[in-house]
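To start, the structure under review is shown below, and the notes come after it.
A single protein chain has been omitted from the complex, and every remaining protein chain is retained in its original position.
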Amino acid sequence: MKRGKWLLAAAFLAPAIVVLVGLVVWPALRTIFDSFYGPAGKEFVGLDNYRDMFRFERMRIAIRNSFIWVIAFPFFVTITGLILAVLSERVRWRTAFRLMLFMPAAIAILSSGIIWRIMYEANPERGAVNALLNIPASMFSPPGDLAGATPSTDAAFDRDGLIVSLDVGRDGGTVLVGMIGIREDEIPESAVQASSIADSPEPPGAGTLVGVVWRDARPGENERGVVEAGEFGIPDVVVRLIDAQDQELATGVTEPDGSFRITGIEPGAYRARIPASEFREPWGGITWLAPELATMSAIIAGIWIWGGFALLVIASGLASIPRELQEAARVDGANEWQVFRRVTVPLLAPVLGVVFVTLTINALKMFDLIIGIAPGSVQDEANVIALEMWRTAFTGLGNRGLGSAIAVFLFLLILPVMIFNIRRFRIEEERR
Amino acid sequence: MKVVRLIAFFAVFALVGAACGDDDTDTTAPTGGGEIEVVWIRGADHPEGIAFLEVLAQFTAETGIQVNYQGLGDDLPTILSTRVQGGDPPDVAVLAQPGLLKDLVARGAAKPVSQTVIDGMAANFAPVWSDLATVDGTLYGVYFKAGNKSLVFYDVQVFDDLAITPPTTWDEWIAVSQTLADNGYTALAVAGADGWTLSDWFENVYVRTAGQEKYVQLTNHEIPWTDQSVVDALAVMAELVANPDFVLGGRDGALQTNFVASITAVFATADAVVVEGPGDIAGIAKEEAGAEVGTDLDFFPFPSIDGSPPAVLGGGDVAVALTDNPGAMALLEFLTTPAAVETWAAAGGFTSPNQNLDLSLYPDELSRAVAEGLVNAEVFVFDLSDLVPSAFGGTAGAGIWGGLQNWLQNPDNVAAVLAQIEAEAEAAMAE
Partner (left out) sequence: MSAGGTAADRAKATPPLRPPVSDVELVGLTPKTPAQKFTRWLSRSSVQIVLVIVALFWLMPTIGLLITSLRPAEAFARTGWWQAITEPSQLTLENYTSLLGDSDLIDAVLSTFYIAIPSTLLPVFMAALAGYALAWIPFKGRDTLFLILVGLLVVPLQMALIPAFSVFRTFGLSGLPALWLFHTAFGLPLAIFLMRNYFAGLPGSLIEAARIDGASEWKIFLKVILPLGFPALASLTIFQFTWTWNDLLVALVFSTKQQPITLFLRDRLGEFSTGIGVISPGVFLSAIVPLIIFFAFQRYFEAGLLGGSVK
């Protein structure tokens, strides 16, 4: 009888075991074997691959990032799933909500990476994330008319704006402020040919300062610092006259030909300032996929992809926990948070454990998301161990030995997670 | 009894599985010498894949040898690697990187060509193309497709508006860039997110500042990457590429810009005016931004630096036989003849290094000019990053690509960057 049972079990198990031994166990052992051999798998190199592995900066970054992934990704995804599962219990359209959130799981991960690369585009004109952030940004600090411009005449920027030194003599004074680096279509439509008033042989008159702020550029030949035919004035620029103590004395605003006039000034040395707000650049957006942010941005995309999975699993766990305990706690006067914290979460612990462990293993095996989301120049900084293994073993003709060593390393990292999982599982079995 | 039934079930299952297996191997295994399997990156529906299939159809018509074609995409090296290591290589592989050819030769996977191929190469191609496919004195492949990577594309509208004439020297190019900057335009889009575009920039500058001889030495790693000539070339390159006044988004922006984005920045959003790169740019600008050659887009050859002679940096695709199937060598022989690629040249988007191909076959000015530049260049050098082992010259984020990206991040740090590149070069060449 005993023997019969054994044979019977073997018959049921045989197909799975044959396939697993042939295509998982044997390749895995082969990989361990290969990890002691050279790039082409021919010469024995002992532990060299394991030593070399840690010598490369790329691998060290990969280890650091995998660590960040393992810490952050399962935590945030589980928390997101838990909160949304509990909240969505309370609405009638919970099924629709949960399915909506699960939808990203139906999309290939590589495609999801591409979708998020489009979302993360730095230019707020094209990237949705930055476009959303741009709404408040442009409300609080609108770009100035002279955004991006630099002076072509003698002037310098300080914290408060552009500073031009000037002298006002007995017959008044003139000042030229040339601007380059702005496109013709960026200056207001009202602009006309820049004023030649500053070049006029007649002095402006006692106590009068005359100046021109203009676009010192035109098609073809062009001399810096000189107002020429075809160069336009820049209208509506505020020019403040300040003294040595930074006290504001007077203010002028430029005409369509770029000229401004300030009267009633004593002779002497002054400075004129065009305020910094005129030069304020439009908000350029956050470079989400910059080297230092790429891992975080990829984790956010990961939450989007797996959040629905966590939600569904936790929600089904929620549906199967006995309602009576929560009821009892409420009758005893516990508030919703206490019920959640003291009753719901402990009851859900096994489910949360399953989700957490699954996500931890996913985090360690993560690779197609990174390929999809990180630009080429950032693949190094966003690197993770599983990706480094792929790159080492398969890019070019590949270094099979080193790639195998990294795979074994990855295996060793996942092992404790699995052991933890298995022990937890054992404890549960005993409870049955 | 139960056990018997189960065993019977699995027996049937096994039979079905075996039957499927047999069925499939029958269809893929070459039947005698009458069929060959050819792999390349282009899919069978990609315009280039379609054109290549026509070449193969012509081959079948002339020789009676059937061709089973596979377009493997960018993962060609991966799949080829797996199949070679697994002992089941395709008969002919078309490779874009000579470095991959060297790897294959080193592993004993590539087969030397026949005397007919050697003669065909000598009759129709400049010696440089045979040299490129030669490893340790033995010729292994046929370069039948080439690319010109010394082209600079610009927005015709902006050049016309500002009365700018295309520069012919480096100094003129800087002056043009300054004029553009003065007028509020961003002079250059640099695709720093893709390392290969930076290596194309570097190689174009280096062959002009250091000369062909040094270029070849650097390629073969006879001089180190820390050589003064490399430092000087980077200093020249920095005048344009690392100048935040000229480059779209500054250096950080350039590192986020991929190749296609650098083209659309010029021809779709008009964020920048000039972009350097291979001839493919014209096609991409048309596809992604509707830019027409002549009215929207034009190009000038990469300018001379300090009186350097006209030089072309090129790339190419090489066909290599990986099995002793006689059909494989027949295809290589066929590809040395001008007749093989006539229809492809006429279809457009293709440049042949075959000297005996009639230039008038090219369908438009642009492709003719690209081909002419390639055939007539006084100096022709092959893309350096394609010639070195792929771990050093063709891996995202590593070797030359990664090194130049680090340089662009911090151009003052030349010594450290070059030391790092040199270390990786030594490691890669040692293998």
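So that you can tell them apart, the chains are marked A and B in the order they are listed, and the count of residues begins at 1 in each.
In this section, a contact is a pair of C-beta atoms (placed from the backbone, for glycine too) under 8 Å apart; a residue touches a chain by one contact, two chains touch by 3 or more.
Note that the coordinates shown come from a computational prediction; the quantities given were computed from them, not determined experimentally.
A.B. asks: Of the residues A:Met53, A:Leu84, A:Val210 or A:Ile262, which one touches the chain left out of the display?
C.D. replies: Among A:Met53, A:Leu84, A:Val210 or A:Ile262, only A:Leu84 touches the chain that is not shown.
A.B. asks: Hey, which of A:Ile118, A:Met296 or A:Val345 is the one touching the hidden chain?
C.D. replies: Candidates A:Ile118, A:Met296 or A:Val345; residue touching the omitted chain: A:Ile118.
A.B. asks: Which chain B residues would touch the chain omitted from the figure, given the whole complex?
C.D. replies: Here the touching residues of chain B are 1-2, 5-6, 17, 20-22, 24-25, 27-28, 41-46, 49, 70-75, 78-79, 82-83, 85-88, 258-261, 264, 268-269, 280, 284, 287-290.
A.B. asks: Residue by residue, what part of chain A touches the chain that was omitted?
C.D. replies: Spelled out for chain A, the touching residues are 5-6, 8-9, 12-13, 15-17, 19-20, 22-28, 30-31, 84, 87-92, 97, 99-111, 114-116, 118-119, 121, 125-128, 131, 304, 307-308, 312-313, 315-317, 319-327, 330-331, 347, 350-351, 354, 361, 365, 367-368, 386, 389-390, 393-394, 400, 403-404, 407, 410-411, 414-415, 418, 422, 425, 428-429, 431-432.
Note that only the chains that are shown with their structure count from here on.
A.B. asks: Centroid of chain A to centroid of chain B, CA atoms only: how many Å?
C.D. replies: Here chain A and chain B have centroids separated by 31 Å.
A.B. asks: For the complex, give me every residue of chain B touching chain A.
C.D. replies: Counting only chain B, the residues touching chain A are 2-3, 6-7, 10, 13, 77-78, 80-82, 84-85, 99-100, 103-104, 107, 161-163, 179, 181-185, 192-195, 249, 252-253, 255-256, 258, 269, 389-391, 394-398, 401-402, 405, 431.
A.B. asks: So in the complex, which bits of chain A are touching chain B?
C.D. replies: 4, 7-8, 11-12, 14-15, 39-41, 58, 122, 125, 148-149, 152, 180-184, 186, 216-217, 219-220, 222, 287, 289-290, 375-380, 383, 391, 394-400
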